[in-house]
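With one protein chain held back, the other chains of the complex are shown just where they sit.
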Amino acid sequence: MNMVKALNDALRVEMRRDERVVVLGEDVGKLGGVFRVTAGLLEEFGEDRVVDTPLSEAGIVGAAIGMALYGLRPVSELEFADFVYPAMDQLVNEAAKYRYRSGGEFGCPLVVRTPMGGGIKGGLYHSQSPESLLIHNAGLKVVCPSNPYDAKGLLIGAIRDPDPVLFFEPKRVYRANEMEVPEGDYMIPLSQAKVALAGTDITLVSWGAMVEESIAAAKEIHEQGLSVEVIDLRTLWPVDIQSVVQSVQKTGRLVIVHEAPKACGFGAEIVAQICERVFLHLEAPPKRVTGWDTPFPYALENEYLPLRHRIVPALIETARYS
Amino acid sequence: MNMVKALNDALRVEMRRDERVVVLGEDVGKLGGVFRVTAGLLEEFGEDRVVDTPLSEAGIVGAAIGMALYGLRPVSELEFADFVYPAMDQLVNEAAKYRYRSGGEFGCPLVVRTPMGGGIKGGLYHSQSPESLLIHNAGLKVVCPSNPYDAKGLLIGAIRDPDPVLFFEPKRVYRANEMEVPEGDYMIPLSQAKVALAGTDITLVSWGAMVEESIAAAKEIHEQGLSVEVIDLRTLWPVDIQSVVQSVQKTGRLVIVHEAPKACGFGAEIVAQICERVFLHLEAPPKRVTGWDTPFPYALENEYLPLRHRIVPALIETARYS
Amino acid sequence: MDLQQNYSTTTLRSAAKGGVMKVIDLDGRVDPTTDPRLEVALVTRIYREMVRARLIDERMNALQRQGRVGFHVGAYGEEASIIASAAALRPQDWLFSCYREIGAAFWRGFELQSYLDNMFGNANDIAEGRQMPDHITARRNHFAAVSSVIGTQIINAVGFSWAAKIRKEDVVTAVYFGDGATSAADFHSGMNFAGVFKTPTVFLLRNNGWAISIPASRQSACRRLVDKALGYGVPALCCDGNDALATYATVQRAVSSAAEGKGPMLVELQTYRLGAHTTSDDPTRYRNESEVERERKYDPIRRLRLYLENLEVWSQQEDEKLIEKIHAELQAAIARAENAPRPAVASIFEKVYRDQPAHLREQQAECERGPRAR
Partner (left out) sequence: MDLQQNYSTTTLRSAAKGGVMKVIDLDGRVDPTTDPRLEVALVTRIYREMVRARLIDERMNALQRQGRVGFHVGAYGEEASIIASAAALRPQDWLFSCYREIGAAFWRGFELQSYLDNMFGNANDIAEGRQMPDHITARRNHFAAVSSVIGTQIINAVGFSWAAKIRKEDVVTAVYFGDGATSAADFHSGMNFAGVFKTPTVFLLRNNGWAISIPASRQSACRRLVDKALGYGVPALCCDGNDALATYATVQRAVSSAAEGKGPMLVELQTYRLGAHTTSDDPTRYRNESEVERERKYDPIRRLRLYLENLEVWSQQEDEKLIEKIHAELQAAIARAENAPRPAVASIFEKVYRDQPAHLREQQAECERGPRAR
């Protein structure tokens, strides 16, 4: 099953199990979403629970907040993460703060799914990775799976979570590969990172589409006798920093790989936290391999992305540092 | 002159000098802005150049972008930085990317002024410090002065800058103190930090309202024989990292103080950059003293903010680390 | 008498097709053709709540001036538009509001003590002092948590009412917002979604003529604010919001229509902000005192009192008793709120999420361990 199918399956499982779950967004109905993640849901669950909305991201998220306050479990889709900005006010000022400002009288259990990152030649406006903006604003949770199995389990976990979850789907992975994904119900709890590849010499932290690139890079330098531990964060916030801490305690070296621009990206936060927690274990400066601090260009997409050709030298440099 | 007057003076200087400069925003006309920064401008420059707009931040910024494309030099005011979110899409997807996506055919020289941070018991929605969100999105510049003199010079610098500038005004400082501010025209170029207090043992980096708190904390521990170098960044992005690097090369210790929440705040970026650049100089883990990772509470504002009572122990801890 | 003439020329006044619904004139006499013939007990209750709202406002303004509360946003002159509209809802219905409609929460049973605990931001406050004054939460009273951000509650209310429709539950959701809010993005998406999905939403556009210093005439170039509804396929009504009976009747019509499954309705409540925008505002900088003087004639409380006196169901004496009672209640609630402890430091770190995550546990410990602010 590829990631698109796995996500579709997760939605089906939850919609069958819990009739409070509704799906809304642009083109999620008849079309089944521009990436087909919601294909067939309209036919199975009907117009009340699978809703094609007018073209307004603020509307999609703002209405979902109202539904969540009422007691539904809305799952909104934004067509691309680049279009999260029209909904930022609702996310940051309403969803993120509703529980807090009501002293816990109201909760806001909603999921906002959105395809993120590069990999489809989407240029400036179909490639962005805005995760750090949502992390910075307290009250939101942020998830980003790297493979079909995790995608299904995490989406189910996100839907059952009592708080608002931004669920970023790496569109480069959507149909890139298939893997065994169990039928039916299983859940991966949020805030648990996974060791995607065990190793001893360097810790590489990543998420989403860059996990595969990281593993490929790790395997490549394995031939040179370097053993890289790749940690797939899976949930970005609240982050499972203990998994990273434990790994760095072992390796003493840290590389972080993400697609978003470097400046104030989530990589910086991990560097800062690791410095705060295990400074004396660090034998080399933590290194970030990221998107450049520019908009996301169209033609030179592969020069923009932190793909294996850029990860390998970063790993070698970090390994050799002394 | 206090900061409000200094900013007002900067606007007057630029509006007299350059008739392309126009001011627009909610209540900037007759009322002179909710903090009176634009007081008297309507009377002097007339309705065409000082415009009270309808209640729409997206409109204020979106229209300013169009004006800038035409060749004007709009200065927008958003009533509080907390209301930057309705304008995020225009800022991130239009202002920040216009030059890039047009191959430099168009520039977008506009300034968005907005009062930021705590200090007036504004609670959740009149206290936020969203600077890191704007830094993360390439194409924007971000400025935050800490005192009246810099505020005037930097605002003039921002207005003359060829690119979009977010100009955050620390409202806690607005009327807090007076200082000598020259009449007439002077400009402080962007991207130049300032050593606000020279020292040798620890580098403290801050901006906006926390600079004064930092200096106070530094003076307090001076009595204990610790010499703190306080760097006021003034421009947050593009950051003058060299000033920080030079200081850390000398001190080997770094503390960053900012009001915004810690996670993915600009402090993390500075930590990461300093690790990348002068790791071997660091004798202690870089430390962040920041707003907590929660919304900004009303009653316990002073417990939320990283005021001197929290800066002092952080400095001591960092100084003693070995 | 032309309504347009009654109001300031600087403010945009709307008139729905067939005009503006009015019942009581300036002397408290009713127009028999529009009189909804409400029960005296109901009207008296509305009147009492309107008086209470005004006295609370006066008291809060005074407390703010004395530096005892940090801020207040009042509803001086807008009491009918707020309380008579809330009165037209059914018990199971819900209200979303902006910051100026505390009176509507009181109507629904929100306790004065809870209000004052919010005003003082003390430990007993429902939100434990996290929010500014006048930013209340009253879930038990079917009243959503107030945000400061203009307009956001509109689309939230639409989603809320839409959920009730999906769940086939007989709940209408009303949402208050000001003339300024009609320019906000969430008015646009809210009205549009409500129209398309025929949600049981009642949009209560409380047009008080001003958005801080911006007159409604500059907020939009439309002839009448209700014209905006047409662009969303949403029917609209308009009433004199300083006329409690007209307000009640008009809002009730909208509520019934929504409850019957006929979808949303926009109701413009034409009123006037007699006071400052908030205690932080100085309206003399931008509006003429003469305009305000002119508007005082339409004071909704005076008109409703004259109506009740004409019916001989209310007297000067009763008025005095009422005022005294409210003052006493206020006195007691203020004393309790003012003497209550500040919120615990833990309140900063709790309820960000349902379950406190590790990083907030750490930060709370750090905060509790460290020195306190001076």
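In order of appearance the chains are A, B and C, and numbering begins at 1 in each one.
Here, a contact is a pair of C-beta atoms (placed from the backbone, for glycine too) under 8 Å apart; a residue touches a chain by one contact, two chains touch by 3 or more.
Every value quoted in this text rests on a predicted model; they were computed, and no experiment measured them.
Undergrad: Please pick, from B:127, B:147, B:191 or B:294, the residue that touches the omitted chain in the full complex.
TA: B:191
Undergrad: Can you say which of B:38, B:56 or B:147 touches the chain missing from this structure?
TA: B:56
Undergrad: Using the definition of touch stated at the top, determine which of B:98, B:149, B:168 or B:266 touches the missing chain.
TA: B:98
Undergrad: Spell out, residue by residue, where the missing chain touches chain C.
TA: Considering the whole complex, chain C reaches the absent chain at 183, 185, 187-189, 192, 195-196, 198, 218-223, 227-234.
Undergrad: So that we can see where the missing chain sits, which residues of chain B does it touch?
TA: That gives, for chain B, the contact residues 22, 48-49, 51, 53-54, 56, 58-59, 62-72, 74, 86, 89-90, 93-94, 97-107, 138-139, 141, 162-163, 191, 238-239, 241-242.
Undergrad: Where does chain A touch the missing chain, residue by residue?
TA: On the chain A side, contact with the omitted chain comes from 26-27, 29-32, 34, 52-56, 58-59, 82-83, 86, 121-126, 262-263, 292-295, 297-300, 302-305, 307-310, 312-313.
To be clear about the criterion, only the chains that are shown with their structure count from here on.
Undergrad: Any idea which chain sits dead centre by C-alpha averages?
TA: B
Undergrad: Go ahead and note the Å separation of the Cα centroids belonging to chain A and chain C.
TA: Measuring from centre to centre gives 40 Å for this pair.
Undergrad: CA centre of chain A versus CA centre of chain B: separation in Å?
TA: Each chain's C-alpha centroid was found; their separation is 30 Å.
Undergrad: Centroid of chain B to centroid of chain C, CA atoms only: how many Å?
TA: The computed centroid separation for chain B versus chain C comes out at 35 Å.
Undergrad: Please output the residue numbers of chain B that touch at least 2 other chains, ranges allowed.
TA: Residues 82, 86, 124-125, 263, 292-295.
Undergrad: What positions in chain C touch 2 or more of the other chains?
TA: 125, 128, 130-131, 135, 147, 149, 185, 352, 359
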